[in-house]
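See below for the structure under consideration.
Excluded from the complex is one protein chain; the other protein chains are retained at their positions.
Per-chain residue numbering starts at 1, and chain names A, B and C are given in the order in which the chains are listed.
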Amino acid sequence: MLNEYKISEIPAGNCRVWGRTTSSRSPLTLFWTGSGLELNVQGGELWVEVETSYSILEQWAALLINGALISRHMLEKGRHWICLFRGMDPDRPKNVRFLKEVQAMPNDPEARMQIHALKVDGQLLPVSRLPYKLEFIGDSITSGEGLIGARGEEDWIPMFFSSAYGYPMLTAEACGAEYRTVSQSGWGVLSSWDNNPYNVLPRVYTQICGPLEGEANGALGAYEENDFAAWQPDVVVVNLGTNDGGALNQPPWQDPATGESFRQARDAKGRESFQNAAVNFLKLLRAKNPGAYLLWAYGMLGREMAASIREAVARYQVETGDRRAAFLLLPDTTEETFGSRQHSGKAAHAQAAAVLSDSIQSILHLEG
Amino acid sequence: MLNEYKISEIPAGNCRVWGRTTSSRSPLTLFWTGSGLELNVQGGELWVEVETSYSILEQWAALLINGALISRHMLEKGRHWICLFRGMDPDRPKNVRFLKEVQAMPNDPEARMQIHALKVDGQLLPVSRLPYKLEFIGDSITSGEGLIGARGEEDWIPMFFSSAYGYPMLTAEACGAEYRTVSQSGWGVLSSWDNNPYNVLPRVYTQICGPLEGEANGALGAYEENDFAAWQPDVVVVNLGTNDGGALNQPPWQDPATGESFRQARDAKGRESFQNAAVNFLKLLRAKNPGAYLLWAYGMLGREMAASIREAVARYQVETGDRRAAFLLLPDTTEETFGSRQHSGKAAHAQAAAVLSDSIQSILHLEG
Amino acid sequence: MLNEYKISEIPAGNCRVWGRTTSSRSPLTLFWTGSGLELNVQGGELWVEVETSYSILEQWAALLINGALISRHMLEKGRHWICLFRGMDPDRPKNVRFLKEVQAMPNDPEARMQIHALKVDGQLLPVSRLPYKLEFIGDSITSGEGLIGARGEEDWIPMFFSSAYGYPMLTAEACGAEYRTVSQSGWGVLSSWDNNPYNVLPRVYTQICGPLEGEANGALGAYEENDFAAWQPDVVVVNLGTNDGGALNQPPWQDPATGESFRQARDAKGRESFQNAAVNFLKLLRAKNPGAYLLWAYGMLGREMAASIREAVARYQVETGDRRAAFLLLPDTTEETFGSRQHSGKAAHAQAAAVLSDSIQSILHLEG
Partner (left out) sequence: MLNEYKISEIPAGNCRVWGRTTSSRSPLTLFWTGSGLELNVQGGELWVEVETSYSILEQWAALLINGALISRHMLEKGRHWICLFRGMDPDRPKNVRFLKEVQAMPNDPEARMQIHALKVDGQLLPVSRLPYKLEFIGDSITSGEGLIGARGEEDWIPMFFSSAYGYPMLTAEACGAEYRTVSQSGWGVLSSWDNNPYNVLPRVYTQICGPLEGEANGALGAYEENDFAAWQPDVVVVNLGTNDGGALNQPPWQDPATGESFRQARDAKGRESFQNAAVNFLKLLRAKNPGAYLLWAYGMLGREMAASIREAVARYQVETGDRRAAFLLLPDTTEETFGSRQHSGKAAHAQAAAVLSDSIQSILHLEG
């Protein structure tokens, strides 16, 4: 017999919420890619009640059973019950993770994914605490854009985004860590790919989910200050700079409000502006995450900015005397490892995760 | 605007049906794993109307867009519209394959998957003819049992079956060929894994889908003679023997009807019985597929029967003078390449497909 | 203190001679690539007295200590003592193999490599018997031509030949077997690469080292009948056909003695001539090796002849009723796995050895 539980009724110890979100559980809103729900279920059958909405960009979800990726699919609009498993040995506990596969979508203010309730024919067991926490701040690479799909695909649609094969997921798994992503395709440190200085992660970092737009998302709490005290990462990974590098090859962006234009430049002044933004972002990260190691990991899609970022991290160290920061070069994506949309594919994410988790394990050991 | 088409309304040239089935398209019944529908769609959005039923064992489906695996998920019971893609460039043609992920299920006579109709906002273009046809006859390995799921999983449920990662799919893709599977978990050449001599592929090979049970499946045409003339393979791959090998370590099976018992044996007589069954099956395959090369490919889960099968194929050649048959040893599954349920995982299937497609290409070249 | 032993003084059980040779040990002549001496030495220092000669093509040697390749180098002309190891723990036994790295060289009748004596500061222990014996009959691939050297090398010189990285060595090692090679660059089954029907392995197979020329080699016993009874292989691997395939694209060869010309052809008659030669060679191999499994393994440098050889092996089986023969397709060499001189490199040999040893192990298990 299936018993139904609202998410808000489940004891916190029996349900791990992945991803930065509000404290509301009625329902639970999943803002960022990789957000979701984790349960340990002693039962043979499990359903989850999901509500999604969209105007343009639909939601996708992934399912892991005992750590293995079982399922990935588009979600129907509206409120529906989805069967996560059935017919399994009712006595054997199984670990279940149900995840959002797409990033926060500013382009579609109606895009939304929420979880209301569960139905299960057994009981929910406690979910064991993970020893470490990782936060990944990035752009399309961290959002898993192009991880899925044929090499030649060019449509910018949710289908080609994934968290389940992404380097943040793989890195966290290798480190036995919980993780969160704060990422937005096209955005950067000083500007976005098209030189727009408002589309930068530092501007929205302290909000629960700042890239989103629209009143409805405001009502859900997206623009509120994130509760940093409640979840302090051991390592903050910043994988930004790729779009700042791209902006060097783009025309200036003109602010429609003021008529002023902005453009990143290759000259010494442009380099300094970028490095100022990078150093300031590291200072902000340090302020919000006093105990975290700050690791700027870059290089999966070209190395245009590698030298500049490496130098900026060194400058941050020299300026602040903070020794707990470093630059890490990630393996570049090659002809063999591209996914779709000229982005890093599964193999490239796996390679990046191997290098990154190796460094993070060495750093976590330092803290231990 | 979405236009709806019944499958029976689509011109044959605009829709490739994968898998052995009846001539009915109202609806199209998908019997075997890997069965499905392939379309070339010039449009931005596509839906498919699917009907499934089950008593115990539910259906799963996979979706490939332009050859890339995009989605895999459990299907709801009943008749539903499923969105295969939306928001894509309406002018660019895309190749779409929607596939059944689970084998024919004798244990659940109500298990069924059918496709009724499509909705599309553009037009269906012709699907290009593939130059070769491959048929794979096998057991759980060919059914993709254990391809998905955590290493320690033991439940025998549809979730852990897959065609999309299986060696038949990968082999056909590498050869640029169409393929069909005729496979059943636990079955063999002379007996099943538990020495039941009725659960053998040779007994049901000539029927459209002989392993199924129940009147409803009969009404769908499962027990009718397959139309061999309509689809003649270039190569028939037989991947059987693993369960015959397993039966050597099992107690005898007793026929509930007659009380007689049966058991495969390691002695000379047992070996001869097995080889007789193998030779006779090759003769049946030759009779039904006069133009096909017969390739017995074995070894993915142990090599207990390798010598005996190798010898049986040689005996078939010597007895019949038919030179167009051979034995091929496939790479064994190792600790690194197991999937779930002690079966070959994704990496093992990929390795087998590499060896098999290499041999098949060399054989097809011979015919050309 | 170093004690000196002539090879002829060492008890047979304390010294394994690798490679087909005469019964003489005063000195021991190494005819074929991979030929050599194996010892188990309890001592700290070992020297070997080697004599080589050449007019054009010098000798090269390789050294394995405890199975690991330690050294590979050109040998000086004349009679010299070479130190194989020194400074090692005198009490710990070590397995030593000293090998000829180059094939028998018909182009240089003075090319010769012989071993006279040893010096050791300890004792020689018995060399354990290996359970299986493999014979490899082939062309330049089996001779290890192009295994070593930069991709672009074109000189036909001993430097670019190797046995130590070759597929016969690797296959034997994987099978725990002793092996011998009978191979000659450019030679084939019906003709050599340039359509010369005298340069074929079947013509010289029964001699100790038939490809060699000159009276001196005759005096060493190269043209005497090989003692097949003394060394019966469990499996004979034939890796021939590559040069026959190449001959199809070459002009006819004219016999300087008779003025007659010869050429292999792609038409039905040419194919039949090649297959006759292949079938007859299998019959000869069966006559000389009654207990061996005959495995024709082909495909490392193109597959021009794959279909024809596959058919010839099947014809041999049908004609003779001999079931203990098979065709095996080896992995082709790719851009990534070429060595020098447009030949298979180390990675290609390793891939071939993996496939070949897998099949041979399955066959040896059959015999067991």
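Please note the rule applied: a residue touches a chain if its C-beta (ideal position, glycine included) is under 8 Å from a C-beta of that chain, and two chains touch if they have at least 3 such contacts.
Remember, it's a predicted structure, so these values are computed and weren't measured experimentally.
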item	value
Touching partners, among the displayed chains, of the absent chain	A, C
Of C:Ile70, C:Ala174 or C:Ala216, the residue in touch with the unshown chain	C:Ile70
Option from C:Cys15, C:Leu30, C:Leu57 or C:Leu190 whose C-beta touches the chain left out	C:Leu57
Omitted-chain contact residue, chosen from C:Met88, C:Ala174 or C:Ala265	C:Met88
Absent-chain interface as seen on chain C, which is shown	56-58, 65-68, 70-74, 76, 83, 85-89, 148-150, 152-155, 157-159, 340
Touching residues (missing chain, whole complex) on chain A	299, 303, 306-307, 310-311, 314-315, 317-318, 321, 323-327, 329, 331-332, 355, 358-359, 362-363, 365-366
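Assume only the chains that are shown with their structure count from here on.
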item	value
Chain contact topology (line, ring, star, complete or other)	line
Chain centre separation in whole Å, for chain C relative to chain B (CA means)	43
Intercentroid distance (Cα basis), chain C paired with chain A, Å	58
For chain A paired with chain B, centre-to-centre distance based on mean C-alpha positions, whole Å	38
Chain C, residues touching no fewer than two other chains	none
